[in-house]
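Each chain you see keeps its place in the complex, though not every chain is here.
Chains here go by letter, A and B, matching the order in which they are written, and residues are numbered from 1 within each.
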Amino acid sequence: MKEASQQTDPGLLEAQPDFAESSDQYKVKLSMFEGPLDLLLFLIRKEEVSIYDIPIARITEQYLEYLRAMQELDIGVAGEFLVMAATLIHIKTQMLLPRDPNASDEEMEDPRKELVYQLLEHQKFKGAANVLHQRAMMEAAAFTRASMDEDKDNPEVATTLFQLFEVFKEVMDRRRAITEIEIARDEMTMAEKIAEIKLMLNTSEKVSARSLFERAASRREMVLIFLAVLELVKELQIRLKQSAIFGDITITKREIEQSDSDHKI
Amino acid sequence: MTVDELKPIIEALIYVSEEPISLKQLAAILEGESADDIQAAVEQLSAEFNSRGGGLEVRQLAGGYRITTRPELSEYVRRYLKSQPSARLSLAALETLAVIAYKQPITIPEILEIRGVTSTSAIKTLLDRRLIVARGHKPVVGRPMLYGTSKEFLIHFGLNDLSELPNLEDFEDLMTS
């Protein structure tokens, strides 16, 4: 997107690529076409033809030439430009078809009609945009009073629906960030639990799982102990043994790990 | 209160108001005064300000009244405030805004159809600058969001209401002539 502020004449808002000297300038000017309709309007003006009677073959040819130039100059040609190229070619072929003298009025409709309508609409909005621009320039020349202390007591924001939504999104994003920090903290605690269990197994041969869980101060800690035990089983550091169904589970150290853990402590 | 008594109060109120103050707001503060008297007072006040040839004028904007400096004096004011004119809108944003202003409420796909190009980044800019606002969903498949212009739009472009927008048909002949 190009900022209008880069233009020298504030009143001039038309994209007017001319045959420029350097390729860089050419590039800049070509990229000023907002879209396919802009490019078409420019070509129609350049060729000095009537918008109501567009010589479609000539304009199509020129249009395609511009697209090629844009591609060569490595200006990304947006999909919309290609869609318009297809439309132009389609209109061109329809124009070439012989007219059926017995066709109804509707069938006789000029294949360019819809395009002409679109171009006229586009032209109108360009004109309106120009007027808006000029009005904004005029308006910027009138200044309001400086802010007063009373305003500063009220350093607040007037609200739109979009803002309400954006604020909500920000709150939710912020919350997500906090949750992630909390998860990170939990992981630390789980590492602590693993170390605790290892230490217990170093001092006594067997540890009762029930007693381990009973030490938990909170539900969360219980879950963490449970996860720590599972982790140690997975790492083949401990063995679980249950003597009776619904009975207590005994945690013992695995033999192979014993010497290793002794070194660590 | 007489109209002459109302005038200084209204002048003070227009002055302190951060946004253009409407007749309705004035009436709410001047409880008990007739709407006709308030209107007459505002109109006389505007006329006096504007004929005085001073540095200030009373303007009608976005359905309300506001005191601003006279545009002819902008050079001095800018020099003093060392202010840069606020960032101008891009051509894409201006054209998108024009489409929204004339066709509101309108959805993004409808804007695309008219402009022939996608306008999402322009719409984001316009929302950020509060020149347009979301206006609920269109009750069609996909329930796309509808957009319209805001009060800020009227203020930014010096309009009292949307009827002051230039007639779109006036731009038709620019091309063909």
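Methods note: contacts are C-beta pairs under 8 Å (C-beta built on N, C-alpha and C of every residue); 3 or more make two chains touch, one makes a residue touch a chain.
Since the model is a prediction, treat every value here as computed from it, not as a measurement.
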item	value
Overall stoichiometry - one representative per chain kind is placed in view	A x1, B x2
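Keep this in mind: only the chains that are shown with their structure count from here on.
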item	value
Chain B residues touching chain A - in the complex, by the definition given at the top	15-16, 18, 57, 59, 66-72, 74, 77, 81, 85-95, 97-99, 101-102, 114-118, 121-122, 127, 130, 133-135, 150, 155-159, 165-166, 168-172, 174-176
Residues of chain A touching chain B in the complex	1-5, 13, 15, 32, 34-37, 41, 44-45, 50-52, 78, 80, 84, 118-129, 131-133, 135-145, 147-148, 150-151, 160-162, 165
